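Comments concern the structure below.
Removed: one protein chain of the complex. Kept in place: all other protein chains.
Labels run A and B following the written order; every chain starts at residue 1.
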Amino acid sequence: MLGSELSDLNIEISELVEKHGNGRQSLLPILQEIQKRHGHISGHAQQEVARLLDIHPVEVNGVVSFYAFLKTGIRAKYNIRLCKTISCELANKASIAKTLERELGIKFGEVTKDERYSLEYINCLGMCDQGPAMLINNEVYTSLTPHKVIEILDNLK
Amino acid sequence: MPILNKPIVFAKENFGDGFEKGLKMKPIDIVLAVRESGLKGRGGAGFPTGTKWMLAATATAEKKFIVCNADEGEPGTFKDRVLLTEFTEQVLKGIILCGYAIGSQVGYIYLRGEYDYMVNQINSAIQKLKNENKLGKNILGKDFDFDIELRLGSGAYVCGEESALIESLEGNRGEPRNRPPYPVNTGFMGYPTVVNNVETLATVPAILNLGSDWYRNIGTDKSRGSKLISVSGDVEFPGVYEIPFGTKIKDMLELVGAKDTKAIQIGGASGTCISAKELNRNLSFEDLPTGGSIIVFNNSRNMLKILKNFMEFFVEESCGQCTPCRIGNKKLLDGVNMIEKGECSVAYLKELLSLGETMRITSKCGLGQSSPNPFISILTTFGDEILATY
Partner (left out) sequence: MTDGNYVSRTPVSQQPLKIEQSSPHDIGGLVEIEINRKKFKVPFGMTILEACKLFDIHVPTLCHHEDLCIAGVCRICSVEVEGMRTLQAACSFPITQSMKIHTSSEKVRKSRRHILDLLLSEHYGECYSCVRNNNCELQKLAKEYGVDFYRFGHVKEPYYDIDKSSYSIVRDMNKCILCRRCVRTCIDLQEVGVLEALNRGYDTKITTFLDKPISEVICINCGQCINRCPTGALRTNDPSDIIWEAIDNPKKHVVIQTAPSPRAAIGEEFGLPAGNSLTRELNTALKMIGFDRVFDTNFTADLTIMEEGTELLNRLKAAIVDKDESVKLPQFTSCSPGWVKYCEHFYPDFLSHLSTAKSPQQMFGAVIKTFYAQEENIDPADIVTVALMPCSAKKFECNRPEMVDSGFKDVDFGLTTRELAQMIKEAGINLPDLPKSNFDEPFGEASGAGLIFGATGGVMEAALRSVYEIVTGRTVPFDNLVISPCRGMEGVREASVKLENVKNEWKFLEGVELKFMIAHGTANAKKVMEKLKKGELKDVHFVEIMGCPGGCLGGGGQPIPTSPEIRQKRAESIYKEEAELPIRKSHENPHVAYLYSKFLTEGPCGHLSHKLLHTTYTKRGNYIA
């Protein structure tokens, strides 16, 4: 990253700390906001947050790695997360998984070369009555069918 | 999506001006009314709500907190989602009433990250209450200030466990704490903290409106009131139902349009699996307790695959701090894989079942204490069938 980008990030983080407070209990809201804006929380960002909250960087790292929605590595523009838990499984999530893999040309856990799409599984979204369900970034999609998935992907383009 | 059958408690008219009535009562009288109603926690553990509030109300502390547990992560559970969208205001009012009753000034809603899309709705409901002076300073002209802050989870099932939730609020990894001390004694930031499920809290304004006796008379002796049940799986009408406690499985299946049923998972992944033959059992704390979920499996389903799905869930969602749960769940999952490959001797299977018992009694929190449930119940009920298949 360029130096100027780093200092932009520092300013952004200090504004977030200003907004949420510099107590440890503000850690998650701050990280969530960084995640939302940047799609990931870089090592630098983690250290900057740690510095402003006066905690050890490795603790921030421990927190980031604990929560499934917080990521260290760069994510694609569209992070597609398909529920793999029981009710969606019963509702034939397998056909959705197949469709996604085929259309995007990647397997679960992978990112497309152009970094537009990444594909992963997550656990129950609380949409079990309308399975199969998935999240694209923070948007929920339910009652999926292979046909519907193709439409959704089309609309992303 | 609204509640599908005829509601018992969760009908708009039942709430009336329960909130206003409550704020006219003495705080301790609210606690007593809740205790009288027989309301027990709807998050799964079923701890008597009035008792919890009493402990918090009588604690002497500089500050007290109340946390509405909206982390709803148990697979197959989505009734809090429905409450939070359909009864947002009653949930908030329940939190405020609890705050008034125990002498707290701040309430948190810990909403699972997956429900991010509800944030605006909840925040505007909060704003609306503020505009109506039902939240904020000197609520309804009383010497009572209260604020509600919405906080989000970030994809960790274990954060639904109350002490893990508090750790998460404090900015830590969501690792459950040693208990005792319990949160009502030493909770958020070390202060007495009431953690209640969304449904528990939303029920309170209705109880205060129609009276404890009204509520007591619903349900059974040991399980007063009604329960919201999220139904999914092989049924014609998946969704949320409100039933009185004591409802038989038979009636429940009929209600949701389940056909050709083989088994029913009661209480989500960490619940128990019963065979459809056990039709006369009922949903209640004394027979089949549930945090609010029923998943129905029909005869086309392979029970081992279902079990595998559950065990994979726990291996990922365990917080990983204590031995029985961190490694135990993996061993149970490995066992399932061995069965699949026809490599698991009956002797080893017995060892794993016994390991499951150990996990139940030695794990640090409810997750590890209940994660062997599907393993034990599915293999006990359907073991012969499974072993014959593989």
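Rule of thumb we're sticking to: contacts are C-beta pairs under 8 Å (C-beta built on N, C-alpha and C of every residue); 3 or more make two chains touch, one makes a residue touch a chain.
Predicted, not measured: the structure shown is a model, and the values here were computed from it.
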Options B:120, B:178 or B:300, residue touching the unrepresented chain
B:178
Just name the one of B:268, B:328 or B:374 that touches the chain not displayed here.
B:328
Residues of chain B in contact with the chain not shown
60, 106, 149, 156, 158, 163, 167, 170, 172-173, 175, 177-181, 185-187, 189-190, 315-324, 326-331, 334, 351, 354-355, 358, 360-364, 369
Footprint of the hidden chain on chain A, which residues?
21-26, 43, 46-47, 55-59, 61-62, 65-66, 72
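Simple rule for what comes next: only the chains that are shown with their structure count from here on.
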Hey, which residues of chain A end up touching chain B in the complex?
23-29, 31-32, 35, 53, 62-63, 66-70, 84-87, 89-90, 122-131, 135, 138-140
Please output the residues of chain B touching chain A within their complex, sorted ascending.
1, 72-78, 80-81, 112-117, 151-157, 168-174, 189, 230-234, 238-240, 265, 269, 293, 295, 297, 301, 306, 309-310, 312-313, 316-317, 319
